[in-house]
Every structure is written in C-alpha cells, then in structure tokens.
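A single protein chain has been omitted; all remaining protein chains appear in their positions.
Going by the order they are written in, the chains are A, B and C; count residues from 1 in each one.
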Amino acid sequence: MTYTASVVGGSGFTGGELLRLLAGHPEFEVVQATSRSKTNKTVGHAHPNLRNLDLRFSSPEELESVDVLFAATPHGISMESIDRFRDAADTVVDLSADFRLSSESRYDEWYDGHERPELLAESVYALPELNREQLPGADLIAAGGCNATATIVGLLPLVEEEILTGDEQVVVDVKVGSSEGGAGGGEASSHPERSGVVRPYAPTGHRHEAEIEEFLGLDVSFTVHAVDMIRGASATCHLFPGEPVSKSDLWQAYRGRYADEPFVDIVAGGGGVYRYPEPKSVAGSNRAEVGFELDASNKRVVAFSAIDNMMKGSAGQAVHAANIALGLEETKGLELTGFHPVGAP
Amino acid sequence: MTYTASVVGGSGFTGGELLRLLAGHPEFEVVQATSRSKTNKTVGHAHPNLRNLDLRFSSPEELESVDVLFAATPHGISMESIDRFRDAADTVVDLSADFRLSSESRYDEWYDGHERPELLAESVYALPELNREQLPGADLIAAGGCNATATIVGLLPLVEEEILTGDEQVVVDVKVGSSEGGAGGGEASSHPERSGVVRPYAPTGHRHEAEIEEFLGLDVSFTVHAVDMIRGASATCHLFPGEPVSKSDLWQAYRGRYADEPFVDIVAGGGGVYRYPEPKSVAGSNRAEVGFELDASNKRVVAFSAIDNMMKGSAGQAVHAANIALGLEETKGLELTGFHPVGAP
Amino acid sequence: MTYTASVVGGSGFTGGELLRLLAGHPEFEVVQATSRSKTNKTVGHAHPNLRNLDLRFSSPEELESVDVLFAATPHGISMESIDRFRDAADTVVDLSADFRLSSESRYDEWYDGHERPELLAESVYALPELNREQLPGADLIAAGGCNATATIVGLLPLVEEEILTGDEQVVVDVKVGSSEGGAGGGEASSHPERSGVVRPYAPTGHRHEAEIEEFLGLDVSFTVHAVDMIRGASATCHLFPGEPVSKSDLWQAYRGRYADEPFVDIVAGGGGVYRYPEPKSVAGSNRAEVGFELDASNKRVVAFSAIDNMMKGSAGQAVHAANIALGLEETKGLELTGFHPVGAP
Partner (left out) sequence: MTYTASVVGGSGFTGGELLRLLAGHPEFEVVQATSRSKTNKTVGHAHPNLRNLDLRFSSPEELESVDVLFAATPHGISMESIDRFRDAADTVVDLSADFRLSSESRYDEWYDGHERPELLAESVYALPELNREQLPGADLIAAGGCNATATIVGLLPLVEEEILTGDEQVVVDVKVGSSEGGAGGGEASSHPERSGVVRPYAPTGHRHEAEIEEFLGLDVSFTVHAVDMIRGASATCHLFPGEPVSKSDLWQAYRGRYADEPFVDIVAGGGGVYRYPEPKSVAGSNRAEVGFELDASNKRVVAFSAIDNMMKGSAGQAVHAANIALGLEETKGLELTGFHPVGAP
C-alpha cells in the first residue's frame, strides 16, 4: 500500500530534505508541496538536487487531502494552522518547535504563548530511540530539535543506566552547521561573515535545553557554537558521575542500549582517522554516532554524539517516526548511506 | 539474479565510493574488497559512512572469483595485474587510466610505456553517453577520467550537431575538488595549504586531454585548477563556432542529444540561485548538469558542465557501464539523489 | 605632514578595508567614517578587526572637510554626490564603477545612464601600473574593478610587448571570492548556498569587461565564477598569439614590465606548493602575482594573475593611487605582508 503525503513549507531546507526522502521512499507518494514564496515554481527551482522531481509548489492555502502531512514551517505557523493540517491529513508530523514540549507551563517558560496548549499533551515527541512505544498510531508527532536530538541520543544510555541521576553537572557544548539557520539568512549568515567561524551563538538559554530537560530529566549547562559546516550537529557532553565508572561500564551502557537501534552506532576510539563521532561520518544519512572517553584523573566522562541536523535532526527523524506511526518497517526509505569523503559536510 | 562483485583497491576514495554504490545495488553482492595497507581492517575503518557494512579488507594477492571485478587502483597497477583480474572475473571494470586510450601510440604520447598495449583496442571506454552501444557484453571496461568526463559530456552535443567541427579554438577551464588527489595526499593536499585555493595545478598538458581528443575528435586548450571543494569537477568550455549559432540552436542541440539520457540534465538560465551547472547540485549523485550561454558580441559559446568526480566521474560511471554490460536496467543502484544544501560539496 | 581623510560608506567591506589601511598609514589621519545604517555605532561594530579604532560612524549627510575623501559606496551613489564630495575634499578617490570609464558612450554601453557624464573624461583610473604618470595631482580618481584589475595586470606586459595586438582570441576565466558581493548578501550569498560553489555567476556580459577593453584595447571573452573563498580574484587568460612565442619571450615581457613595480611579482613554475599565482599567496597584501605557461602544441599562452580583491582590487589600489596623487612614497602604508597559511583566504 502507498500512503499519500504532503510537505507544507517545501521550499525551506528541511522541506527539501523531506521531499528528497519521500521521493525515494517506496511507501509514500508526495502529492503536494507548498511554498508561499515559490508558488508555481518547480521543486528543482529551490532544491537543485531535485531537478528531476516532477512537482511544482502550490499555495499553502489549499491543502490536498493526504494520509500524512509533514509541516516544515517556521515556529508558530503550525499551532495556527493545526486544524487545517488535521482536516487535510490523518497524521500530522510537525518539524517546528510548536508541539515538542508536553505542557503549557513548560512551553511558556521557553517560548512566548502557545495558541493551542491543549494539544501539547496529545502530541508525541518523534525521537524513536526515546518514544518508539508511543508512536504507533500517533496522529500528531513533533520532530525534535536538532541540538536536543544530538544531546538526547548521546546521553540516553547514561540516564537509563543511572550513571547520570540528575544531580550531576552536565555541560553540553554543541557545534552546528549553517543549515540550522534555514534558507534566506541575514548578515550573520552571509558567506563572508559565516565562513570559518567558531561563533558562540547561544552561550546560554538555547531553547533546545527545554527538550533535554523534559525528556532526559536532566538540567544541563548548554552552549551552542556555529562552526564552518553546512550540515551537522555535534554534541560534546562533559559529565561528572557521582560514582566512579569504568570504560567497560560505559561500553556496557551504550551497547546495551543501542545494540538493536538501527540508526545509532557507537564509535569510541579504535584506529584510523575517524575515531569518535563526527558529523562528516553521518552526513546525508539518518545515522547518529555516539561515543565516549573517560578522563580518569577527575572522573569526567566525555560523551560525544554527531548527527546530520537535516536528517536525524529533523527530516529523517520525521520520516522514521512516520514509518513507525503507520506500522511500516521503520528503516524504510532511510537506508541511505552517507558519503566519504565529504565536505562541510 | 545477483552478480558477485569485488573491489580491488577498496580503501581509496573511488574504492569507497564503489563500495557505497554496490552495497546499495539490488543486483550486486560485494564478496571482496582488497586493500594492501588496510588488510584485515573493516571497511568502516577507511570509510566512516560504511561502518555498517559487514566486510573486512583482504589482501589483493588473493582474489576471489566474481562476476565483476572493479579495479580502483593507482595508474599502472591494472596493466600489471590484468591477467589476474581477468582470471578472477568475467568482467573487469578498471577505474584507472590504464585502458582508456585506444592505441599504444596515443598512450605513449601522454603516459610512459604500456605493458599490455594489445588490450587497448579491446577495452571499452565506459562513458555510456558516448559508448552505450559498445558496452553490452564488454568484458574490459575503462571508466573515464573525471575531468575528461565533464568536458566530453559538456561538448558532445556541439560535436554531434557539428557546431564544433574540430577547427575551432576550444578553451576548457576546469575546476576540481580535492578528492581527485586521492586519499593520502602530500604537503600540497594538506588542509592548511589546500583550503581556499584557486590553484592552477595543470596549466597545460593534463593527461585527460588525451581522452577528450580521442573521443570528441577535438584539440582542446585544457587547464585544470584546484578549488576549495572535495567532490566535484566543473568544466567551462569557451568556444568560437565557425558559423553563428543562436540560443535556440543550442537548446536544440542539447535537448536533442540529452532528452533521453537518464543522468544528464540541462540547466541554462532560469531563475533562482542555481541557474547554471554546479558541482553542488549534483554532489553524491550520478547526474551531470550541462548548460550554456551565448556571448553575442564575439560569437562565443560558453558551455558549462558539472559532475561529482567520485560518481559520474568515476565510481558511478563504472557502475553505470557495468549495468549496461550485464544487461541490467542501466539506472539500477544509481537513482541516488544529491543533497541540498551541501558543502564542498 | 599628515593628510586628513574620510571614508564614505565605511561599514561595507571595502570601507572597512580602507579604514584598516588608513589607520595604519603614517601619513593619513582618518577624521570621519560614514555609514547610513550604522550611524553612531563604533567602527568595531561593523569590523571586528578594528575594535581598537576609536571612531564612530557618522551620517553621510554631514561631511567634514578633509584632504582626501574615499568613497566606498554602491554604484550610482558617487555620481549623485560628487559635488558634495568635492566640496568636502581636495581629492576624491571613488571605489565604485561610477568614474572608471572615460566616455558617456562607453558608460551607456555597459551601465544605465550617467548623471555627470562630463566628469568621465576628467577622472583618472587608479591602477598605478597603468596610469602612474597621470596620477600626481589628480583630484578625481576611480579605483578599478577587482576582476578588471586582475585581468589588466595579468595581460599588460603581453599588450605592451605586442604579443597581443588586439586581433587574437583572448579568453579570460575569472574566479572570485564572496567578499566581492559586499556585506549584506541575499539568498545566493548565504553560507549554505554559497559554500563549496563553482558557480558561473556572470557567464557573459560582466561589466568589468568594459574596463579591460578600454584600458588594454582588447576585446576579451570574459566569464566570472564564484568559488569558495572570501577574498581573492584569480584570472586565467587563455590566448593565442599570432606569432609563436617562447618561454623566454614571456619571461622577458613580464620581467621587463614588472621588474620595478613594487606590488607585482612573477610566479611561473619553480618548485614547492605555490608554483603559480594564487589568491592565498597575496591575501591581505597589496601584491599581485602574475605568471604564465606555454602550451607548445597549440600555441596557447596561459597567463595567470591573482590579487586580493579587497586590496589590490579596491582599497589597496585606492590608497596606492592616493599616495601617488599626493606625492607620497607610493608604497607607504601598503607594506603589509600576507599570511601563510591562510584560508579562504
């Protein structure tokens, strides 16, 4: 059986990535992609990699009926349009921040006023490593933030194994690529100002912290830097367990947790050039890499994780969750391998 | 039916790209990948995108019997080893320069002494846009050079339509990425010396000229620059037809020639950011983009083409040719879409 | 003696480069820098390298009286404001295209309607290698376009030695960095879209052609590509002399012409990594590198040149010309050495 799908906000970066994935997915047929600014233009006009896709952007005002609607719109649009989205589709997968948090109070703490707070308890956070059980049959799914996803995947085994109990200092130092800023960009995103940077763009108070706190139960010290890559998010977590841990405790925690996860690989030492998680290694794929090292002298664990922010960090996660929600094989359409060598990345 | 395949020289960049393609190809099963320097290490050790491939490099000394052997070794190795390769496989696809040219005299003009010159007339140049008719059943196939491929694809319609007759000045100014230099690299390829370059690395006398001359019948003025990208080759061809041509002549020539080609797209003007062929647009895919512009005042045609040097320029071309040689659907395993946005690329 | 100077349009890239140069120039004192968008902000707000400069942008409406006014405004502003500029300063150095060409007819051929055409004959094109004799005492000076500068410096010896007579085909294939687009940028200049490009952004009809034709007397076939660097312009000129030339003819032409030029170096072969002109080699300096290679088989000369488009290609050239106009030592304030290693660049 084939499911019909639409992408609202198809001319942005995550919208384009959804179209790439859905076009290659054997169980989905894309029947509509909307774009307010590029209505009537071909998808290839916005996304040169998709020149061969025979599809034009339509206006977001007239939504076709589909099985699944993916919303890749800026924050705030989905909560305004959610009734229209749900009228048009049985299942809505939202890639914005609108439905990630579970309560109005948490939302208000980090964002400004939710228009449909009653839906927050209803929506399911997409990350399958976290919420695989809640996804089947879900009809309102919220894909996680890319920096939150990288962090959650990196720390989850330590929380589940109670190496982290919530009392420890956890510093999360994230590095992200420029695609996170979305298409369009302003002065700070222009090539001359953005190339070659190591730029603290959210020293404190980044909103993805809210997701980490909610879903890991951890209060983390979170800082995000922009670096010179396009795709990719890398989280380096420095943490200080209350009880001493050994390298084999760590291997056991990560292997135990991720052995059966189709999209998480453990990379921790070994030889060669790529000895720890790197965004380059996963570019273009839905894989997350996680790894760790132990700083014996001061009992610090350094946990690393790397994802492609456009894939595992948004569009790939959304399709992964949709697969599960619909009862499809969960890796379907996501068996894409990354590149080597690849740039930025 | 599934064909068994091996990759000799699997730890290099083109070897890794072959493994990426063959692992995702529904009709091939990779049974061996060799590497002299990484014998017994996993494929993922060299190619972090392929961590999930359950395969270790074996020694090139012991070749398994396969249907198709892909040789991704440095120039000179294949001609030495060709008997061993042919003993091991019914079909050999060589990605080096060893079997590209068709005669010993041409080879000697550009390289130094061929060990098996009698095979030059037998081997088939892989580029399907040029040689689709000769490929079925071929058992010795030579994938073209990446810069030659970009140039040939860019100029082929002009030659076939006799807009170029061989008497005109044709300047080909090529820009290539660092993956062309292969894994390993020396001082000039190190990141501090190679980043941000526009470096004339072959001002004159580049060996890929030989292929262009042989397969297009053109004597081109050829210059290659290294620029700051990893994957990609872009050829800008400046040519001065004897007879005036119009924009619609050009459209006709390119459309006529490439309308049915599955891996060539025409990109010539139009709106948006990506108005002409660009390596970024094709990164990771087997697509070539070709395009053109007309300089009315001095009767110059500027023809552009862009490929991913690792795909259309080597591994993708090799698999494409193997598909045809074996009678498979020719796009099989190559329906990969590139990325947007993507870096270098 | 110290000359007072002002920079109109000081918050743009060339304005910032002028401020960098003038702040370090022993004979100039910057008394005003204007910016419409950043009035009252410190210079360091726009240019982080100049945080220590104790100067705030003022409004361009109120110009102080100075000895030399440098105008680094978008094309079209200087011709509107020229009377105000000349009221404020004895010498005006304009970095836009407004006063580069020498006649209204030539201007109209390439641009749209000049407001003060009578000044075109009066203004002096700044490039000292071309116009050193006309600069002393000049009070209206127009700095050349960066791509034109690279090309003119690269071809000048061939024209003066009559290796080029104006009848030959001359293809000029230019590669430029993103700073050429100026601060601000739009979608095409955003980091995700602009990184890793080889983008034909002016396949034909680039306006800098007008300067090359006017000052070299050559009709060139000119194509400009955007590549992944920030500073730098590199011109590769492919030309076919009517009479055969030898390598030593070329050395003689270039050495004869440039032996005494303080800012032009010949780089043609030799060993090491940097064997031909490269933008990286001159980044941050006012140097131009020129070089050449000879393609014996088809009598082609390939002439290379590389500049920092912000220095030799605009601000450095402007200060160089001002030095000569005022009778200062011409290298004053421009003895800056570039970097090694350096990035993009």
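Keep this in mind: a residue touches a chain if its C-beta (ideal position, glycine included) is under 8 Å from a C-beta of that chain, and two chains touch if they have at least 3 such contacts.
Keep in mind that this is a model prediction, so the values were computed, not measured.
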| item | value |
| --- | --- |
| From A:49, A:91, A:149 or A:234, residue that would touch the chain that is not displayed | A:234 |
| Touch criterion as defined above, residue of A:65, A:221 or A:331 at the omitted chain | A:221 |
| Touch list for subunit C against the chain that is not drawn | 13, 16-17, 20, 23-24, 41, 45-52, 178-179, 183, 229-231, 265, 267, 270-274, 278, 280-285, 287, 335-345 |
| Absent chain, residues of subunit A that touch it | 169, 171, 173, 175, 187-188, 192-193, 195-200, 203-205, 219, 221, 223, 225, 227-230, 232, 234, 236, 238, 240, 273, 275-280, 291, 293-298, 300, 302, 304, 306, 341-345 |
| For subunit B, residues in touch with the removed chain | 13, 177-179, 181, 183-185, 187, 189-196, 228, 230, 343-344 |
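Keep in mind that, in the parts below, only the chains that are shown with their structure count from here on.
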| item | value |
| --- | --- |
| Chain nearest the overall Cα centroid | B |
| Two chains sharing the most C-beta contacts | B-C |
| Chain whose mean Cα position lies farthest from subunit B | C |
| Distance from the mean Cα position of subunit C to that of subunit A, given in whole angstrom | 45 |
| Overlap residues in subunit B, where contacts from two or more other chains coincide | 229-230, 273, 278, 280, 341-345 |
